[in-house]
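Read through the structure below, which is laid out as structure tokens, and then see the notes.
Only one protein chain is missing; all other protein chains are in place.
The block that comes next holds chain A.
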Amino acid sequence: MSTRPVPGASGTTPARGTVFREAMLGTLRLDEEDRTRPIRLDLTVSADRVMRPTGTTDARATGRIRIAGWADDPDAHGELEISPLARRRIRYRIAFTADGRRVTLDGWKSVTPRSPVASMTVLPYTLYEDGAPIGTGTLRFPLTTQLVPFLASFRFPRRENPGALLAPRWQGERGRTEVWYTTLTDPATGSGLWLHHELTAPADGSEPYAHGWAAVFPKDGPVRHARFGPAPWTATEAGFRADGITVEPGRLTGEADGGTLRWKLTERPMAEPLFTFPRWSWRRPLLPAAQMLPAARALYDGTFTHDDTTLTLTAAPGASARIYGHGNARRWAWLHADLGGGDVLEIVAAVSMRPGLRRLPPLVFLRLRRGGRTWPRRSERAAVGWAGAGRFRAAIGLPTWTVTGRTGLRRIRVEVTQPADRILALDYTDPDGAHAICRNTERADAHVLLERWWFGGWRTEREWTLDGTAHAEVGTR
């Protein structure tokens, strides 16, 4: 068992943060006007630590501000200083755009034990433009309508550093494989990219080696790929580094096939980490292997050159993922689907190589990140259900494979199509020397149907159709 510090739980970074939502209503009087305007402020507040009621918590705020006839900025953002007892103050500084002017709202609730409710709900503020006051007003937190949503919105999410999750897990054990892979779609050309970096520590105790490949899936042309390595493994704190190819937080560079494939990309994590397998299986590698995404979504910028073609990527959506374990599954299917609007679907359905387990049907690990929340709440629920009952099911095949499942009042059906002409088939070698074939495409189609049960019937809650932008693969032996 690994005894290394759990990523994200080191002493310097608090293990959990705080997120809540708050809505306030009130009035604004601009200095140049002799009337008041209604104003509404909806904020999502996130702090890097669990809020300390007796201390001071600094937090970021994003949200929407609406001022009747003057402003409606869905991209208001700023900061909060939450210190109800130590400083007796909850200060809001929110910058937004109103009528083309850049304006800052600065105000604070002044907490006093003499009138705890009023002082915790009334926010007098002043508006500033270029540091000069242009108006004043008061926002009020409406207790009757907002208290319950406010309290129910409190979350204390784990704080994970996406960079720390890129650090190698391998510590010299035999028979391990560790993978850093990145898939993305260039929205300009419709091309898909796949960068696979792998460390293999053979089971026979021979020298570990690093290798991998890069592949591009052009919209109108054949799939092009090139392998790199094997090269000797040199340990690095940051991520993967071998043969001039690097994976480190925020950056991916390398070249293969004598320089005919070159890439130089920057990565911007756009979401919290996503643990496809149960989180504990990443911290304590008890399962044959586990996969996770340091950031459920990321955006990529930079260039990818193959032969004479150079793709210039600007905010290309995709994700990097990590695998650590004993080797590849006996049979597996994988899907990463960027559903738009920040929503992501990640599926791994796999049959283990272990004796006994290999007789089981595929275990489905399905994670739907929607509106910042992940469904099902625990990935074990989809994989094993209640001792097998109610587990999610996968029908692995080509060109189409499906996953279906139900938990609570929701059910999902995912259908993935990997057309033969978009597929790249590659030979995988396990640490024990066994071989598998992976058929991968970053230009898969997918259809996702999410339904909700509502008094006697299933109603469609959301439906997504991805046309050549899903990333998927199917592995067989």
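To be clear about the criterion, a residue touches a chain if its C-beta (ideal position, glycine included) is under 8 Å from a C-beta of that chain, and two chains touch if they have at least 3 such contacts; residues count from 1.
Following the convention adopted for this analysis, contacts and distances are computed from a predicted model.
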- prompt: Looking at UniProt, which of "Glycerol kinase", "Phenylacetate-CoA oxygenase subunit PaaA", "Sarcosine oxidase subunit beta" or "FAD-binding protein" names the chain that isn't shown?
  reply: "FAD-binding protein"
- prompt: Pick from A:16, A:87, A:158 or A:370: which residue touches the chain that isn't shown?
  reply: A:87
Message: With the missing chain put back, one of A:55, A:361 or A:397 would touch it. Which one?
response: A:55
Query: Looking at A:107, A:168 or A:254, which residue reaches the missing chain?
result: A:107
Field: Residue in contact with the excluded chain [from A:136, A:400 or A:429]
entry: A:136
Task: Since one chain isn't shown, list which residues of chain A touch it in the complete complex.
output: 55-56, 83, 86-89, 91, 106-108, 110, 124-126, 133, 136, 138
